[in-house]
Structure formats: C-alpha cells, structure tokens
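Following: one structure in structure tokens, then a few remarks.
Every protein chain except one is present and positioned as in the full complex.
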Amino acid sequence: MPVVDEKKTTEEEWEPRILAFACNWCTYAGADLAGLNRMKYPANIRLLRVPCSGRVNPQYVLEALQKGCDGVLVCGCHPGDCHYSTGNYYAKRRLMIFKRFLEYVGLEPERFNVKWISASEAGRFRDTVKEFTEGVRKVGPLKESFTLAPSAGDKLFGAHNESEAPASEEGGAA
Amino acid sequence: MSDITTTLRERARALMEDGTIAAFIGWEAGRFERQTTPLICLDAADTDRLIFDEYCVNTTAKYVRDLKQRGRIGVAVRGCDSRAINRMIEDNQFKREDVYLLGIPCPQMNDRKTGTVLNKCQDCAHRNPVTYDELLGEAMEETAPQDRYARAHLVSGLDRIARQNIFNMAFERCIRCYACRDVCPCCTCRTCFVDQRNVGWLGKQDNLSENRFYGMIRAFHISDRCIECGECERACPMDLPLMAINKKLVEDMNTLFGEYESGMTTDNEDALRSFSKTDLEEFE
Partner (left out) sequence: MSRIGVFVCHCGSNIGGVVDCPAVRDYAATLPNVVHAEDNKYTCSDPGQAKIRQAIEDYDLDRIVVAACSPRMHEPTWRALLSHTKVNPYMLEVANLREHDSWVHADNKEAATEKAKDLVKMAVAKVDHAIPLYTQQIPVNKKALIIGGGIAGMQAALDIADAGYKVTIVERKATLGGKMPMLDKTFPTMDCSACICTPKMSEVGNHPNITVKTLSEVTKVEGYVGNFEITIKEHAKYVDYDKCTGCGLCTTKCPSKKIPNEWNQGLDNRTAIHKVFEQAVPSKPVIDADHCLKLTRDKCGVCAKVCPTGAINYEDVDRETTETFGAVVLATGYELIKWEDLYPEYGGGAYPDVIDGLHFERIINASGPSEGRIVRPSDGKEPKSVVIVKCVGSRDPNKGKAYCSRACCMYGAKHAHQIIEHIPDCKVYVFYMDVRTPGKNYDEFYMQAKNDGACYLRGRVSKIYKEGDHYVVWGADTISGAKVEVNADMVILETAMVAAPGATETAMLFGVQTDKDDWIIEAHPKLRPVETASRGVYLAGVAQGPKDIPDTVAQAGAAASKVIGMFSHDSLESNPQISNVDIAKCSGCGTCVHICPYGAISLVEKHLRENSVKVTRDVAQVNPALCQGCGACTVACKPGALDLLGYSDKSIMEEVDALCQW
C-alpha cells in the first residue's frame, strides 16, 4: 500500500484534507453543476458519493476524522426534498446528535458539519466548500486532539503526560 | 429486607411448582461479604438460594434472552430491571407474556467496598418497578435526582480542551473488555459491530483512536434507547465516566426531539427511528 506523502504532513505545507459525503441526487449533482458553470473552490475537498444522506453512517464520519481527515462534511437534500422522501430527516436527527457528541468529546465544531444543498444550488455548494475549508484551515491539523493515537505502549515510555490533563472524577463505583 | 427475601423465595418456588414459569432469575449470596451474584433457578429447589439485600447490584433482565427458549421466565425486577425488560420487549427480543415479573421496590444498592449508595442508584428516578405481575412489598416514594443530566453537566460545563483531555484520558484507559456492552440491556445485537472483522469498523489495537471508536459508537448505538440504568459504568473495571457520555446523548435527544424516558413503556417512538418535519433546522 502506498505510504502517505511525507510532504503533505509537514506543518508548513499542510493543506486540510476534507471528505464530503454527498447525496447522489442533490449535492453530487449540485457539485456537477458547479463544474458545468466552471465555478472555483478549494481543491481540498473529496466527494464520496452516497445514494442519500440517510446512508451516511456516523461511523464513517468518525473513521474519517480519526484516520486522517481534518474535516468531514455531510451534504444532502433539503428536508422535504429527499429523493427517497424521508432519508434526510433521519440523517438530520442522527447527525444533529452526532455533531453535538463529537463536540462534547472535544472536537472543534468547524471540523464536522452538515449542509443541505440541492441539485440546483451550485453556488451554495461552492460557498459551503469555501467556508468549510477556511474553517478547517483556521483550526489547523487534526492531530493533537483526535488523530494521533498514542498507543498503549507509549504510556509506558511516558509519551503521554497524564499530569497535564485534569483528572476525571466521573468514574462509577466498581 | 429479609421479608422480601422470604416472600421472593416463596413466590418463586410456587410459580416454579405450579408450572407458571420454567426458570427464575434473581440473586444469591456471593463468596464474599457484601457481595451477590445473579442466580438462575432452573429447579424449584434452587429458589431457596435466592436472596435480596442492598448489595444486589447486577441488573439481571438480560438473562431472559438466553433462557426464553425454555418457556416463560420469572424475573425479580426493580425499577431499572423492569425498564430493561420493557426495553427488550420494545426491541422485539421477547414478548411481555414470555416473562413473569415479581416487582420489588428498590431500597437502593450499595457499593460493596464503601458501603455507600452506588452512583447509578443515586441518579435513579424510578425505584419502583414500572411493570410487574406481582409487587412484593410496599411501593417506595420516588426520590428523583435534582438534575437528571447531572453527570453530563459536570463535563459539558468545561471548555473544549478540558473535555478533550477528559475523554482522551478515559478512552486511553479503556481496555476494551466490552463489559459495558455485555451488561447493557439495550445491547441486544447478535453480533456487535466490534466483533465484525470483515467491514473493518475497528481494529484490534488497544489505542486511543480504536478505543474511542468503540466508546463513542457503543454509546451512539444505544443513545435513543438508553434506560439510564448506569450498569455500564458500574461494570466498567477502569472507572470510565460512561454515564457522562450516555446522559449527554439522552439530554440532547430530550431537548431536541421532545421529552421521553426509555423503557417506561413498550411503545416509545425512539428518537432516531422517527422524525418530525418540524424538527429544529440547524444545517440550513
């Protein structure tokens, strides 16, 4: 398997790596329309086509954030416009909860968002990508808080300094 | 307390003998002082070993799933056990008529090491069973906690870096023994996602990212169904603040999608498997 390009991971030349889950019927088509209109937006984004925002499992989002994406965007049809009538309503509930959850465990709010972009909203797609990319660029690489996983072994060698973090007091009785 | 033990034994024996139930689930004394273990009575004679005291910390309802092929199962249920039963009925794991419930108002359970009331029992809002066939003893006056989400509020009030540290440390500590999953009455999958190697949800490594994936997704999977019994946190050998996570999810769902308490009935509309067109729109 090819190795991650070293150049991309160094601080100075860091470019945010952004994954967007795009509904085939709206946002993916909206992005096609943006191409048709030769709109310009940052090249950091990679679209992953799904049939519906309802197909986006929060597990994919967490996987992407933990394995090396600096930001994840989920895009679907506006509520009421779902090609499958209701998929995006479920997606909305799931992702509302999941976004709060991610922020609760310490993720910056800029790194995960959900946007409704219809097939006709090429301009909105462009603006969303620009805004989101800038937001992620502002908060920087996602390695301190989420990606870099000190292995259990690191603890033994003192790589993880526990005294710096406040102690957790929420432990239940055994 | 010994009254309850006596009545429990009598009723369980009678039900076994008249053929109402094929097995009975309760607790028996453990090998150590102030310790009990779950007991599954398959024979009327076993019922003499049943006890009930303030150290019956385990929620036993989940054993019904393993026994239901034998016939109707008798269960001693407190508030949390009865809500677990309701939850599993709603998740189509068995039917109400598959169980015979001996309800016991709960005196609150104690930590065997300290002798003080368990965290999960301090948070309890329903000490009386919410469903039963017979109630043993007198119903208690409920002592609902001041703040249902206190354990989440302890953390949600902190700034982002502090929360990040708390949870990074917690997940770092996790040994992925899966005890929290195994005791959870909402975790009724036949094959948990963590045990599925082919999709690649989770690797075997013990590191922060894999542990967090497990910790977060486990909580998310039960989020709209969590009965807030606190068994996961009690069972955790590493003292992870699991209820701080579960309560956060429950709080968000209550605030965003309407008030509910899982496990109080068997016809709850779970928040993540329903929707309303008038849901808050924050992704415009």
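So that you can tell them apart, the chains are marked A and B in the order they are listed, and the count of residues begins at 1 in each.
Following the convention adopted for this analysis, a contact is a pair of C-beta atoms (placed from the backbone, for glycine too) under 8 Å apart; a residue touches a chain by one contact, two chains touch by 3 or more.
Fair warning: this is a prediction, and the values are worked out from it, not measured in the lab.
Residue B:Cys189 is the one among B:Ile175, B:Cys189 or B:Leu280 that touches the chain not shown. If you put the missing chain back, the residues of chain A touching it would be 1-2, 4, 15, 17, 19, 24-26, 28-29, 31-36, 38-41, 43, 46-52, 54-58, 60, 63-64, 67-69, 77, 80-87, 90-91, 94, 118-120, 126. Along chain B, the points of touch with the absent chain fall at residues 69, 91-93, 188-193, 196, 198-201, 221, 270, 272-274.
Methods note: only the chains that are shown with their structure count from here on.
Chain geometry summary: the mean Cα position of chain A and that of chain B are 32 Å apart.
Taken in their complex, chain B has these residues touching chain A: 111, 113-114, 118-120, 151, 154-156, 160-170, 172, 193, 201, 205-210, 212-213, 216-217, 219-220, 223, 230, 233-234, 236-237, 239-245, 248-249, 252-253, 256-257, 271-273, 275, 277, 279-284. Partner chain B is touched in their complex by these residues of chain A: 58-59, 62-63, 66-67, 79-80, 86, 89-90, 92-98, 100-101, 103-108, 113-116, 145-147, 149-152, 155, 160, 162, 164-174.
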